[in-house]
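Other chains of the complex are left out, but the ones given are in their true place.
Per-chain numbering from 1; labels A and B assigned in written order.
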C-alpha cells in the first residue's frame, strides 16, 4: 500500500467470461444439441418404465416415460396433443396412455386410438392427430431413446465389454451416477465431466493429496501419459512404474458422443474394463450418468463408490465437502457452464483439448449434413471402425488396467493390452 | 429399429409452442388486462379488510387492503407516495392509514391528511400529493374493486341468484377456491379454469373414470350437449336421460368477464343454481375463486368440496395427486399458460371455442373504445340484458339442475327450467 508502483494482475477490469456454447449447449437446434441427437441416449433403467407415468428430462426436453399393458416402453411429449394437459396425469392401459382430461388414448408411437368425447370415439378425426413421441430400445437393462431426425436414426451400438461375458458374469445397470463422485444429478454442464475422462493428471492431486488416497496406492503415482485418437473417440494411456519393476498400463477411453470407458481406479484385478458409462446431458446445466457393468454378484457395481474419510458423499457436512473435494466439487466448482475464455490450458490439458477438438469436428460434420463418428445406419452399413474388427455389430474397445513385465510390452498395451 | 422407413410423428423438430396472449394476459396495458379492468372484481372477503394492512394481488397489481377506524375499506398502491416505503407496515387509524417511515396519513381514497415532519403538518403541500388508490364496494360478503379507467366505472351488478332468497336462506361468501378442485391459489392462467366451465365433456372422464365418481351417479352419464350465446356470456345445456325415463337438464353459464354459474354437480336438489363464482386472475399465471352462495346453515358452502378416495385434496400424497387427478391437476397440467398453438380442438371443444370467441370480441370492443358486454354505467343506463328482463338492476340467469318429465320441456329448460 505504500508502494508507488501500481499493483499488477488485479481483478479490476476483468472482462466478463464466455463459454464455448457450440460445445456445451445440448438443447434442440444448437450445434451440440443436434450432434448429440444423432445418437441413442439412456433415458432410464428398464424398471423406470412402468404403468405409472414418469417424467424424464433429456437434452433439455421434458418427456413422459411409461410401459403399456403389453410391455412396450413409450416415450412421449408431455402435453396432450388435444388440449395440452400433461400425460403425467395419464392412465396407462393395455394399448397405451390415456389423458386424464378428455380421455384421448395414445399408443407408444403416439397414434391416437380413442377420443371418447367425440362421436364414434373420434373415428373420423383421431387419425389426423399424433402425440409427439420418440423411439426407444431396451438393452443392457437400460432404455435408450433417439431424439434426432428420423431419417438419420442409427443402429443402437453393441460394445464388446458388455457383449462378451466371462464365466459367471452377468450385466447390472446403475443410475446412481457412479463416476460423478457425488449426487445422482450433477448441476453443471455435461462436458465438464466428459472431458475429465481424458484428464488423468487430476487423479493424484484431487483424488490423492486432497481427499486422501481415494483409490489404491498405485493410482497416486504421477503417470507418464499419452493420448491418441481412436476410430470411436480418444484414448489415454497412463504408464506407472511400480516398485517391483513391473509396469502398470492403464487405458481409459472417451467414446463419442458421451461414453466413458474407465476401468476401476481401485484396480482389484489387472484386466479389461468392466463397465460402460453414458454421461446423459439432462439439460445445458445438469447431467447424470448411467452405467452398465459385468458383475459376479448383485449390487457389485456400487461397491466402489467413493468414500471420504470413510463417509459416503451424501453424508458429508458442508465443511467436509469443502475440505475433501472430489470430482463433483471440482466440476460443479467450474460453474454451471465453465467460462472457457478464462482458461489457461497447459501441457497436462492436452487430453481435454483433444476431446474438445474431436467434438468440434463431429459437430461441424453434423452441421454440414454428414453423419458423425460411430454411426451405423443399418446392419449392412456398419461404421468403418467395426468393419476393421471383422464384426459388423460390436464396437471393440481397449480400456482397462494392464500389468506388463517388460517395457517392450508398452506399445502393445496401447492397442488393447496383452492380457485380454 | 430395423425398419428402413423413417419414424413418423416424432417430437423432433417440434416448433416452440405459443399462447394466445391477447386472451390470457391480465396485467395493465395488455388487451385482456384492459378488458378485465372494465369490471369489478372481488379482492377479498369483507372480513379481510381490517386494521391490519393486508397485501393482495389482483390482475398482476400488488395492493394493500385495510379498513379505517370509521369502517371504510380502502385499497391503495403499496408504495407510499412520499418515499416509497410499503404501507404494509402502515398503521391504520380512525381516518386512514399512516406510513411508518415519516408518518404521512392517507384516507381510503388516497388523500393525504397529515405530513407530521413538515411545517404545520404539511398544510401547504399535502393537497398536492395523492396516494394512488382504487374504489371498492362491499356486497354479498365480498369486497369488490374497480381497477379500470375512472370514467368507465360501471355499476356493480346484482345477480338474481343472490338477490332472491328462498325462505330460510342467507348468503355465505367463501375464498377457498371452491370449484378449482384444489389449492386456494391455483398456479396457472385463469382462462384455463374459465373455459373449463363450458367444457362439460371432461366431467365423465376426469371426474368419472379417473378420480372415481367424484359427483353423483347421474353426472357420470355422457350428456347430450348444446351451447348458446346469452346477453351476458355463454350457456351450456346438458341433457341426460335417466333410467327412470325422466330427463335431467343441467344449465351452466360463463358470464362476462369471469363469472361461473355452476349448479352443484352433486345434485342434491333439482333447482336453480345456488351460487355465483368469480374467477379472480391474481396475475398472468395464477388465479383463485371467490364464491357467494345461498345456504341454510353456516359452513354449508364447503360441504361439497371434492373428495378423492375419501381424502381432501390437501391430504393427498404426490402419488395420489398423480393417480387421482381433478380440475386442479388437469388445468395446471396445461402449464402456467397453455400453448394454444399445439392444441387440436375437436367437436367436444365447441363450448371452449365459444368462450374464447366471445372474449376476443369483447376485448376487441374495449380496444376500439367501446363498453363490453354487461356494463351499466349508471342506474338509468342499464345494459340491454337487464332491460329485457324489465329490471334495471338485477342480472337474470338460467343456471341450475332441472328435472323434466317429457322431451317437450327441453326447450323450456333452456330459458331457466320449469321448476323455478
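Annotations
As a working rule, a contact is a pair of C-beta atoms (placed from the backbone, for glycine too) under 8 Å apart; a residue touches a chain by one contact, two chains touch by 3 or more.
The structure presented is a predicted model; accordingly, all values stated were derived computationally and were not measured.
What's in place is 2 chains of the same protein, and the file's complete complex has 3 copies in all.
Methods note: only the chains that are shown with their structure count from here on.
Chain A maps onto chain B through a rotation of 120°, based on Cα atoms and reported in steps of 5.
Chain A and chain B have centres, each the mean of its CA atoms, that are 49 Å apart.
On the side of chain A, the complex with chain B involves touching residues 28, 37, 52-53, 61, 63, 76-77, 79, 81-86, 88-89, 91, 100-103, 109-111, 115-119, 122, 125, 129-135, 137, 147-151, 153, 155-156, 378-379.
Residues 1-2, 4, 6-14, 17, 201-202, 205-206, 209-210, 222, 319, 322-323, 325, 329-331, 333-335, 338-339, 342-349, 352 of chain B touch chain A in their complex.
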